[in-house]
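Below are the structure tokens for one structure; questions will follow.
Only one protein chain is missing from this complex, and each of the others stays in its spot.
Now for chain A:
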Amino acid sequence: MAMAALRREGKRFALTSPNPINVLRSSLAPSEERMSLGVRGISTQIVRNRMKSVKNIQKITKAMKMVAASKLRAIQVRAENSRGLWQPFTALLGDTPSVDVKKNVIVTISSDKGLCGGINSTSVKISRAMRRLTSGPDKESTYVILGEKAKAQLIRDSRNFIELSITELQKNFLNYTQVSVLADEILKNVEYDALRVVFNKFQSVVSFLPTTATILSPEVVEREAEAGGKLGDLDAYEIEGGETKSEILQNLAEFQFSCVMFNAVLENACSEQGARMSAMDSSSRNAGEMLDRLTLTYNRTRQASITTELIEIISGASALEG
């Protein structure tokens, strides 16, 4: 990345600046290049060019930070409002991440754009570990990927296990209708016993917790209810409406999936903006430090060239005098 290259260049200057003799030698190096063109004296052009580009980068990253901060403000309100949506389902059906099923589908949510810190890599790492966790002799798990960044990472080694990938989710304003249509598509095209949604939950501007929410298919819900345990008292619930219990459970599972997806997508978008804010903040701070070091080098180079000129003049004058 460009920032890494610049950081390396800055380190080179930082290493050469502490020792004054080395400064002259290093500043003579650019002048050697210029000597061949017939220009006398040590040139500060190179350092000045570097300073200009670092300053531009600092401006750009500061602007990106401001943009991310304003987007975060807008979306944080919506994410917090949507948090009440999945709680009733968890209150009813409990949370069973350790459920043992044959077909697992891991829905990984990531961002489309980069420069947002490590959240996408975290999601991908967790997804891969979930896949290892849920694979076994007669169990299998596949991926459904939302977002460009996770797709780029997962396609390298798990290309055969990706069922669906969806990108450009945030092109239009995120709303429940869009997410429910998406959830519908996923449910239509993918066979599943358990859906595990992996996303980054937004806890605060500097903290994003990787989270996984589990949604069971209606058959598995019935099986677990009969087996007892967390869902054991599901049978105590009377079913109103519909002909059969399985029909209601089917609708409930689909509704739960779309609600959980909506919250997950919003939380991930919040985490993306927050991570981008902190990444851009640290990079503009880095650029500022690099600029300070370059300024010191520039001043030293400039003073060295002035000193050299003075020495030449004075030695020339003293040679004339005799």
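As a working rule, a residue touches a chain if its C-beta (ideal position, glycine included) is under 8 Å from a C-beta of that chain, and two chains touch if they have at least 3 such contacts; residues count from 1.
The rule we apply is simple: contacts and distances are computed from a predicted model.
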Which of "Integrator complex subunit 9", "Phosphatidate cytidylyltransferase", "ATP synthase subunit delta', mitochondrial" or "Transcription factor PAR1" is the UniProt protein name of the chain not shown? "ATP synthase subunit delta', mitochondrial"
Given the contact definition stated above, which residue among A:I145, A:L169 or A:V198 touches the chain not shown here? A:V198
Specify the residue from the set A:T214, A:S271, A:S284 or A:T301 that touches the hidden chain. A:T214
Interface with the unshown chain - residue positions in chain A: 78, 81-92, 94-98, 125-126, 129-130, 132-133, 176, 180, 198, 201, 203, 209-214, 230, 233, 236-242, 248, 251-252, 255, 259-260, 262
